[in-house]
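Only one protein chain is missing from this complex, and each of the others stays in its spot.
The block that comes next holds chain A.
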Amino acid sequence: MINSSSSKKHGTDQQEISGPTAKSQRAQMGKPEESENKKRLKDVEISVPIVFGNAAFWLGKKASDYQSHKWTVYVRGATNEDLSVVVKRAVFQLHSSFNNPTRVVESAPFELSESGWGEFEIAITLYFHSDVCEKPLNLFHHLKLYPEDESGPMSTKKPVVVEFYDEIVFTEPSESFLARVQNHPAVTFPRLPAGFTLPPPVPIEDESKRNRGDTKDHPLSQWFLNFSEADELLQLAAARQQVQAHIAKLRRQISMIDGQNQQLKPPSDQ
């Protein structure tokens, strides 16, 4: 019986198993769906924080009935790093009233600009490199053109921006994937099993030679929202404290009442 994979799962935390045993276990368990050269690390996950959404500019005087806004829908790294390290291409599925509603973007930055008047749901499908993941991932974004406050004036200078933070989680990543991205800023690298070593990364090409896929100097970058987990963590911690305090209080009250009830119980009961 294989007993060394005795990792306890707490929520989404995952512990790892030692390297050499992991390999022999995999050989024993004989995962049928992968070939031996794609060694995967069980109980390891690697995540890529992303932000996706849209920015929409009102065209003001130049607006026509059917083209009142110019908008851009995009998927970017949460810290504006280049996503093409994991994403091979992005497919944006627009409303059927658009010409060629299926728009394919083959390189970073993964974005699409169009003009129109209507708000609709855009399905974004991310395809990953073959060593990353065979399956694509779907995101859904509701295009927003009009500001929340309907009564306010619309400005051609300030866009309506709606962004969502999320993280793409890859489970059981392959060694080659891990090796390739081990120092890349776009990726949240996991803690590896003790004693496990990766092959050295392929030397990164000269930045200037490649087309820059990061969005640090993107024209829209001034409108990008900031997402800080610190605030949310603080909020959650404070809330938890309050709830825990209440729980403790209730427990005291219950035991008190229990005591009272015991004395009150008529002898015929129970």
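As a working rule, a contact is a pair of C-beta atoms (placed from the backbone, for glycine too) under 8 Å apart; a residue touches a chain by one contact, two chains touch by 3 or more; residues count from 1.
FYI, contacts and distances are computed from a predicted model.
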Among "Origin recognition complex subunit 3", "SWR1-complex protein 4-like isoform X1", "GPI-anchor transamidase component GPAA1" or "glutathione transferase", the UniProt name of the subunit that does not appear here: "SWR1-complex protein 4-like isoform X1"
Selected residue (touches chain absent from view) among A:128, A:196 or A:224: A:128
Listed residues A:64, A:151 or A:260, member touching the removed chain: A:260
Identified contact with the non-displayed chain, of A:74, A:170 or A:224: A:170
Where the missing chain touches chain A, by residue: 2, 5-9, 11-13, 29, 47, 49, 128, 133-135, 137, 139, 165-172, 227-229, 231-233, 235-237, 239-240, 242-244, 246-247, 249-251, 253-254, 257-258, 260-261, 264-266
